[in-house]
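What follows is one structure encoded as structure tokens, with my remarks underneath.
The complex is shown incomplete by one protein chain, all other protein chains being positioned as in the whole.
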Amino acid sequence: MTLTDRPQERPRRTGPVVDIRDLHISFASDAGSVKAVDGVSLRVAPGEVLAVVGESGSGKTVTAKSILGLLPASATASGMVLLAGKDGDSATDVVAVPKARLRELRGTDVAMVFQEPSTALNPVYTVGWQIAEGLRAHTSMSRREARERAVDVLRRVGIPDPEQRVDYYPHQFSGGQKQRVVIAMALVLDPGLIVADEPTTALDVTVQAEILDLLRRCRDDFGASILLITHNLGVVADLSDRVAVMYAGEVVEEASTAELFAHPREEYTKKLLAAVPYVGQGRERAAARATARRESAEAGTEPATLVEADGLRISYPGRLGRPAFTAVDGVSFRLASGEVLGLVGESGSGKTTIGRSIAGLTRVTGGSLRVLGQEMRGVKERTFRPRRVDIGFVFQDPASSFNPLLTIAECVAEPLVVHGRAGDPRAARHRVDELLEAVQLPRAYGDRYPHELSGGQRQRASLARAIALEPQLLIADEPTSALDVSVQARVLELFSELQARLGFACLFISHDLAVVDLLADRIAVLHRGRLVEEGTGEQVLGAPQHAYTQRLLASLPVPDPVAQAGRRAELHRLRASEESSSSAPR
Amino acid sequence: MAATTSVPGGAASPVLHGRRRTWRDLPVVHQVRQSVGVQRVMLVLGLLLTGVFVLAALLAPLLAPYGFAQIEQDQVPFGTLQAPGGAHLLGTTQGGYDVLSRMLWGAQTALETIVVAVVLSLFVGVALGLVSGYLGGWLDRVLVVVADAVYAFPSLLLAIVVSIAISGGQSSKWGGVLAAAVAITVVFIPQYFRVIRAETVRIKSEAYVESAKVVGASTGRIMGRHVLRNATRTLPLIFTLNCSEALLTLAALGFLGFGIQPTSAAEWGYDLQRAISDVTAGVWWTGLFPGLAIVLAVLGVTLVGESLNDLADPRLRGRRAVSAASGTVAATSVVPGGTLDAAAGLETPEGQTDGGDRR
Amino acid sequence: MTLLESPESTGATVVAKPEGKSSGGGGFGRYLLVRFLLIIPTVFILVTMVFLLMRTTGDPITAAQGGRLPPEQLAERIHAAGYDRPLLVQYGDYLGGLLHGDFGTTISDNRPVTQVLVTYGAATLELAVYGLLVALLVGIPLGMLSAYVRDRWGDAVLRVFAILCYATPVFFAGLLLKLVFAIKLGVLPVSGRATTSTELNLQLLEGKTGIYLLDAIRLGDPAAVVDVLEHAVLPAVALGLLTGGIFLRLVRTNVIGTLGTEYVDAARSRGVGELRLVRKHAYRPALIPIITVIGLQVATLLGGAVLTETTFEWKGLGFQLAQYLTARDFVAVQGIVALLAVIVAVTNFVVDVLAALIDPRVRY
Partner (left out) sequence: ACGGGGSGSAGSSSGTGGSAGGAIVVGTTDKITSLDPAGSYDNGSFAVMNQVYPFLMNTPYGSPDVKPDIATSAEFTSPTEYTVKLKPGLKFANGHDLTSSDVKFTFDRDVKIADPNGPSSLLSNLDSVSAPDATTVVFKLKAANDQTFAQVLSSPAGPIVDEEVFSPTAVTPDQTIVDGKAFAGQYTIASYDVNNLISYKAYDGYQGLLGPAKTGTVNVKYYADASNMKLEVSNNSIDVAFRSLSANDIADLRTNNKVKVVDGPGGEIRYMVFNFNTMPFGAKTSDADPAKALAVRQAMADLIDRDALSQQVYKGTYTPLYSFVPKGLTGANDALKSLYGDGTGKPSPDKAKQALAEAGVSTPVDLKLQYNTDHYGPGSTDEYGLIKNQLESSGLFKVDLQSTEYVQYSKDRVKDAYPVYQLGWFPDYSDADNYLTPFFVKNNFLSNHYDSPTVQKLIAEQLVETDKAKREALIGQIQDTEAKDLSTLPFLQGSQVAVVGSTVSGADQTLDASFKFRYAALSKG
């Protein structure tokens, strides 16, 4: 990964690249007008990375978009967004500028990197064409020249074989490469400021680490300033120079990164920092639980095995004669009653597939999987249905796991009604109320519809539904990944409380090592459908054996700038050794 | 965690936010209030035209000065091809019928046909689509191929063949209406089938259906309680759009002579067809009015359907402009300064921040 | 099947996107093959349906001679023709014939069905192409314009125009067009495909295609070409506007849809101009669902052709079908239906392939 350096002709800048002054933005919505940004002031100095963090919906994206004048028609803005020109002296107020001028600014003075690389690329044009579009919009470059520039910029962001890849369509790139392409598009006109809105949220930690490196190079080698929006404090610690914390449309705190992490001033910031899980957090608790289990085992109550996978293989049939795709390949593990097994791995490694197969939602195609004594390979739904009483399932996305037309109470009552514990939802209401209270939701919320609850509340209701029948086994598929850190912390806490109280065994699926560490007794690491490592949190996270686990662990940014700098070095070392031993992972 | 959230309430009728329902939340009223600017004008125009059409249909017996097959009053014939004016506001036809009366009665026939046709196809199509989509298997494959075949076939031709097949001996008004309606039904069933099936297949893999499955609910229960109601949310839109198509098909059948006879009921397509030779002879009123009636009725219904469609789709819905500093800051998911130890349940609903309006 | 065509509702016909990262080269070819083979059951189903429907509606002999012959003689003739045999036997016969490529001979005018199909098919094809041309010329630019000026008055006018196009029955539109252009202004012919003299000349042309424009060009007589084109204007407009209105709406909705996507926002953030955004960045991705739906519109177009052909004396398949239906000439009707079904199925197939070709995600 070498850079073909190009001489930087950008004049020395003195003033801020962008200077936002008392920005107010409101939206017209179905429910009247909504204020998204309420008097925000921010500045980004040349060559600086400013991170903006905050809750979901706190106005980060809206603020960022206003810098490019990309607000939708339903938005109205007031205040000033002064954007420095490329030449360094003239600054334009984006809020007041006419459309034509706005078009000139975009791409040259400020560029944007979007969160989801697969949606930010037009699927029907080659990436070369799309990069050239930016050039064509601003210069009268010939087709060939534009192409050369595209190849050049692709090379600079680390796309291998850019001469060929320039004619590829977006779907021919991997997720990380797509994000590189998106960054290349932002870089091609050498903008003074790059606005990156959650540029790594859609990516795996390992890929995220690479993209963060790239962004760092954007600043270091290209001299661009970066406005980085994220909710991941690890990313903040890794990349940013300064941090602004937003809450409810306002900036509540602004400080240098080191300062903020070391001495958060605002209560909100403190809570936010405290809510971030980190590896090692759960060690104590896991140890305590292990001891308890050992004791009970000595007392003669050997825990029953609830789930036992032996050489489990799951293939998805290929469409129209394409070969079947094997998502899970020869996985063996065991889950005893009362135990929490964490399953981690990057996207697509087969975590969900395993969870679903245990719940009887996906067919087992090879090996053996016994769930509550029932062999799942070739099992009929009719045979398995009675055992469902003992299985609970918590889905990743709390919003979509509730039937939008039923009230929360009706949803929670569903298992009770189905298994004959109550005649109808009304009859089950008493038990539902108890359940809601158990997950710390007021009874009255039972009468609400799912979309009238917040994400965290919904996930709690989802939990209530899963434990309604007091199952022996709970499968939780990334139950918090759709939630904010603070809400996530709350749900996780509740989760472990309930687990302690009800003693169900749990398969906890997550891509976040820190989260798994917090909850699990044992951790299993999945890599491309294979189980590469399994052990207690201490074993797996403390002294990872497998190279993949090591890299996974090293890629995870920690919310501490100092520690993170060290980890980064470690990661580079790891990567270098891996590169020399094998070819690139993808 | 990517943008895989397909919005469960996204393109749907307004599920109200748990607040007390008032007249403002009634289906159409809600949309009128929701719409702004051009969209509102179009919706209201559509509603007006549709309203006039429906009223004319319902009140035809009261509004129409004469019967649809009446050619004389008190032993005095109306006379054929009388110009508009006098006793016959819109003139009379070649057969000596009163044009205005036939227009009004024609609305009734049209409405009846639409209702019968759309209701019939709705039930059959929805049931088939649901079963086929949910159960899958060979039944699904067969039904899909059949539906696709029928769907791909020119609907008017199919309607003609079917109407011939079932019109045998049917000449009473209801016989005619039924024949036309069934013909239209055959054409529409595949449409409903496809829509419902597609929805069902989508919903089938939604987390809430899977969660019902995990809970152990029976197939029947899942289909009835979870899939059906969610799959049919888009139906009102299809319904309005199909209404206009039913109208046109009926008129076309009438025009081609496979429709309802004037002595059984008034039908615009038939009248228009009969009027063609009038028009070339300089008699404009016999053709213009039924033609306009068709156009306006279809225009009205389609406008309503399209507007509803736009309003239900957040991408297409227009919104009123607001001033920069107006509105309240939407509460986010946490209480300031109290993230972790906020009393349970005090969290404020966050609306759509994480369900997302986006697709 | 007209206004409804939002891409979501096209369900099963939407091109299957290969999933995951596995991209077998043979996958697409196989997909095409399966898709192509699906034409057979489609046609088979329709033909069977029409066969059954038609037999329940009466026989051609009663249709032709019912007002003339005593019941016994009628029954005799029906028996002689074999129309009183069990349905299944007749169906077997019919299928047997089909398998041998024998579509039979029309009952009501004693012509080989294949000849009927070729002669009238050419006429319908010509009309449909004109109609499609008008529809595309009206629908696509105006649809883009409408999306561009969305929610402003221009948009409203265009949309109402689109609905009016769709809401006006072809026969009413035809009537108005004739009244204005043929009768009041007298600039265009009333009906038919050419004037008598041109038609006679075309008839005597060696190896005629039946597509008058081609034939007229081959005839080498500019006057004939003009004559043929003049006759095509009103039918093409009447038919084209019908589908044009639908296209307009379709293009508008889909372009607005893609305009709201992040990649258009991304292009905008790079300074691409609004007009170019609509014309390039939003339009091309929107084209995929549009093309799929346009394929389905062929059915509507053919349905509209029945009315257009009848209104304008354009002697094509649709026109002929209506005649054969009244005559209960099921041999002819089945033949025409089979052909129409094949046309529709093949168009949909071609459209799927086209959509696949436009969509690079499917191609690889």
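In order of appearance the chains are A, B and C, and numbering begins at 1 in each one.
The rule is short, and it goes like this: a residue touches a chain if its C-beta (ideal position, glycine included) is under 8 Å from a C-beta of that chain, and two chains touch if they have at least 3 such contacts.
For clarity, every value in this text was computed on a predicted model and none was experimentally measured.
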item	value
Among shown chains, those touching the left-out chain	B, C
Given C:Thr48, C:Gln90, C:Thr209 or C:Thr326, the one touching the chain that is not displayed	C:Thr326
In chain B, positions touching the absent partner	69, 71-72, 75, 77, 80-81, 94-96, 164, 167-172, 257-258, 261-264, 273-274, 276-278, 280-283
Interface residues of chain C (partner: the chain not displayed)	57-73, 77-78, 80-81, 107-112, 178, 182-183, 186, 189-192, 195-197, 199-201, 203-204, 310-313, 315, 319, 323, 326, 328
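Following the convention adopted for this analysis, only the chains that are shown with their structure count from here on.
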item	value
Most centrally placed chain - per-chain CA mean versus overall CA mean	B
Pair with more cross-chain C-beta pairs in contact, given B-C and A-C	B-C
Most remote chain, CA-based centroid, reference being chain A	C
Interchain centroid distance [CA atoms averaged], chain A/chain B, Å	42
Between chain B and chain C, centroid-to-centroid distance (C-alpha), Å	24
Residue list for chain C, restricted to those that touch at least two other chains	none
Residues of chain A engaged with two or more neighbouring chains	116, 119
In the complex with chain C, residue positions of chain A that touch it	68, 70, 99, 103-108, 111-112, 114, 116, 119-125, 130, 133-134, 137-138, 169, 171-172, 174, 182, 185-186, 189, 318-323, 325
In the complex with chain C, residue positions of chain B that touch it	37-39, 41-42, 144-146, 148-157, 160-162, 164-165, 168, 187, 191, 194-195, 197-198, 238, 241-242, 244-245, 248, 251-252, 255-256, 269, 272-273, 276, 279-280, 287, 291, 294-296, 298-299, 302-303, 305-306, 315-316, 318
Complex contacts: residues of chain A adjacent to chain B	24-36, 38, 55-58, 73-74, 76-79, 116, 118-119, 201-202, 247-250, 267-268, 271-272, 274-275, 359-361, 385-386, 388-389, 391-393, 395-397, 399-406, 411, 414-415, 418-419, 440-442, 445, 447-457, 462, 465, 478, 481-484, 486-487, 489-490, 493
